[in-house]
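For reference, the structure discussed in these notes is given below.
Missing here is one protein chain; the remaining ones are kept as they sit in the complex.
Let's turn to subunit A:
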Amino acid sequence: MFSDLMSAVALVGSPETLFTIIVASFFGFVVGALPGLTATMAVALLIPITFLLSPIAAIASIVSAAAMSIFAGDIPAALLRIPGTPASAAYMDDANALVQKGEAGYVIGASAVFGTIGGIIGTVILIAASPLLADFALTFSSFEFFWLGCLGLSCAVLVAGDDLLKGMASLMIGLLIASVGMDYTTGFPRFTFGSWALLEGISFIPALIGMFALPEILRLLSQRAAVRKLPEGAPGSALSKIGQAGRRYWWPSLRGSVMGTAIGALPGAGADIAAWISVAVTRRATREPEKWGKGHIEPIVAGGSANNAALAGAWIPALVFAIPGDTITAIAIGVLYLKGVNPGPMIFIENGSMVYAVFLVFLLANLMLIPFGWLGIRIARLVLQVPTTVIAPALLILACLGAFAINSDMSGLLIMLALGGLAAIMNASGLPLAPTVLGIVMGKIVEQNLMQSLISTQGDLLAFFDRPGSALLGVMTFAIWGFVLLRSLFALARRRSPR
């Protein structure tokens, strides 16, 4: 084991690997910061380059680019209310509200620091408990995933805040959008209007760009002021504020990291779902609910830790059973095979030094977040000084590029426009956008696992409580919905009763 570790240090310490980590981090930073280009896309774009690299440098490039782009996605979310990656959408409102108070440096710095913490905790769990956690992840069948999806959907209602009905309405819109495309069990085309471009469903990225970027660009364009004047932030350096946040909110950060790793380890649930669930749980548990939505650092701490931890978690089933935890590890497994490294239980014995090298790369890649966070703060200062007349058209071009890039055809652009229009209407009628996005993300997971479970039990609903894990998650789901229902009934009763 020790000799494995030493040779791993030598592998990672080679100039090629170190150089790859820096270049890939920069690449991930740029891709993540551009709205609509996701961490998955950053990794997919790297594949041709990994052909030229040594196995460990190839993996290093994937890990660094993914970790960096998940963090960098927070930057446009905070500055422009346009999430760079879906994982940033969960805590965008608070991040942007803080920037409006003049705290851009604080937000981006905190996002980098807590991203690092989440990533490192995730890596430690990956190192310590890979085989154990992989076994756990393997016990999840369609029943457990169905309930997990339901819990995820409940988050929509929890994060929606006070207006339960509007949150539900928005969630239903998201679920309706998710049902477009070929029916999973019968292959029947739903809501496709005979178009084969819609058979694959509404692509998530153009939808996200349309819903968040287009209304924001329109708003920027309609503003009279050429340069946004932001107030001075509260006194004190960004660094000391981050330190304070760390002391105050160490528990949401730790909880987010552990939950993020666990969710990331489940095949089919990635960084975005981890961030949503962590933010929702933190919102339930917070001692300061009145601060949420008005520029509060707690959701950024919870979500930022969770999504970077999820990246490490996704590697647990990938390394042990070659089962991808998310789309990024799906690509990484392919690259590992190409490099003649076969993931699986044997990898720890046959390729021990490789495994340790992957762990070391994870630590390095996450530490890179700090210097790039500093770079992000610098860039933020510039971006905030650019007049809106310049920034809005530039964003429009980027948005169109992102929507087009997903499939290299016009269908992405049309989806972006259609959902942009929908978002504008929803904004005008006071419907929150976040539950719709969650509905689009989770809708397919819930439906496919529900159908798969129902078919395998031939329609027996009680079977959803047969398996212990499934029963536990099911009871949790009902408890949350029951609680929310009771609370709104009480609120209704109080309003009816004479004052």
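Operating definition for what follows: contacts are C-beta pairs under 8 Å (C-beta built on N, C-alpha and C of every residue); 3 or more make two chains touch, one makes a residue touch a chain; residues count from 1.
As a working rule, contacts and distances are computed from a predicted model.
Trainee: Tell me the UniProt protein name of the chain this structure doesn't show, selecting from "Histidine kinase domain-containing protein", "Glutamyl-tRNA(Gln) amidotransferase subunit A", "Tripartite tricarboxylate transporter substrate binding protein" or "Heme exporter protein C".
Mentor: Answer from the UniProt record of the missing subunit chain: "Tripartite tricarboxylate transporter substrate binding protein".
Trainee: Please identify which residue in A:Ala306, A:Ile331, A:Val361 or A:Leu395 touches the non-displayed chain.
Mentor: Hidden-chain contact among the options goes to A:Ile331.
Trainee: Which of A:Phe27, A:Tyr91 or A:Phe143 sits in contact with the chain that's absent?
Mentor: Per the contact definition at the top, the residue touching the missing chain is A:Phe143.
Trainee: Determine which one of A:Met451, A:Ala471 or A:Val484 touches the chain that has been left out.
Mentor: From the options A:Met451, A:Ala471 or A:Val484, the contact with the absent chain belongs to A:Met451.
Trainee: Since one chain isn't shown, list which residues of subunit A touch it in the complete complex.
Mentor: 40, 44, 47-48, 51, 138-143, 181-182, 184-187, 196-197, 199-201, 267, 320-324, 327, 330-334, 337-338, 340, 342-346, 407-409, 448, 451-452, 455-456, 458
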